[in-house]
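The complex appears here without one of its protein chains, the remainder shown in place.
After this line comes chain A, so read on.
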Amino acid sequence: MTTVDTFSEGRSLRRIREDRTPSAAIGYSDPPKGAAEKAARANDGKPRRPRSVSGVALLPFLLPVTLVLLWQAGSSFGFISDRIMPSPVAVVAAFWERLLSGELARDVGVSGARALSGLLIGGSIGFLLGIANGVSKLSEQLTDTTLQMLRTIPHLAMIPLVILWFGIGEEAKLFLTSLGVLFPIYLNTYHGVKNVDRDLIEMGRIYGMSGWSLFRKVIFPGALPSIFVGLRYALGIMWLTLIVSETIAANSGIGYMANTAREFMMTDVVVLALVIYAVLGKLADVIARTLERAALSWNPAYQR
């Protein structure tokens, strides 16, 4: 009796195993695998690491570090006026001072909470609408055109109206941030659901999935890569909206900190606010990316 393991299958199994050997992992992929590995071990019995790994890892930081050094040198030698631009050292000093006084933690905390609640509210609405319109024809016909129309209005253009509605309190910021993140999440969720492989959905139905189980096992995971794109896009809009709304009117938060500093010509604090925004933005993106990697580990594009 012939067994299934014809040698063609056997060969592909072997190929997969070979791909996992350390020699392949560090980039030797030429045929005489054994030889390459032997050469790699020749030094002191350990596989040799490519020499340039640390250099490559540091390369992206070369430019910003050089710029900061030039900036500091320009300030120190008096080429750049303190009124125009504080020196990096002054920014660090301002950071330290505000950290010790506890103002910084409070302002960052307030801004962070605003950003997060806006994301949560707007994101949930966008997500639910995206799912509903992706799954249900009726819901799509009811709301999609309206949403597509509203989407084209720059949400920051609503500021005058929002101030009239909510004054300058928390509601105004929450409303603007929610509105800003709603659309990218809606669009990408909707797009993701619409583009789930029809064949997989048919397969799911054949195997008795319907409603919730079809959603959980097929539609949601299929839409997830697109949803993550929407999330990362929304994070950018979230910070942008928050900065603008905090700068216009606020009595706490990073934008408030920067605006107050402007009135007193404290350029170091203004720049500090910019740096904090940059760090928070990057942090949010890193978190989103980590989540993405964890959730999409099945996808070859996200493996390793």
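By definition in this document, a contact is a pair of C-beta atoms (placed from the backbone, for glycine too) under 8 Å apart; a residue touches a chain by one contact, two chains touch by 3 or more; residues count from 1.
Here, contacts and distances are computed from a predicted model.
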Study note, to complete from the structure: Name check vs UniProt for the chain missing from the figure, options "ChsH2 rubredoxin-like zinc ribbon domain-containing protein", "2-oxoglutarate ferredoxin oxidoreductase subunit beta", "Amino acid/amide ABC transporter membrane protein 1, HAAT family" or "Sulfonate transport system ATP-binding protein", returns "Sulfonate transport system ATP-binding protein"
**Study point:** Contact partner of the left-out chain, one of A:79, A:165 or A:207
**Key:** A:207
Check your understanding: Per the definition of touch given earlier, which of A:217, A:232 or A:293 contacts the omitted chain?
Key -> A:217
Review point. Can you list where chain A touches the absent chain?
Key: 1-9, 12, 16, 199-200, 202-204, 206-209, 213, 217-218, 221-222, 224, 296-300
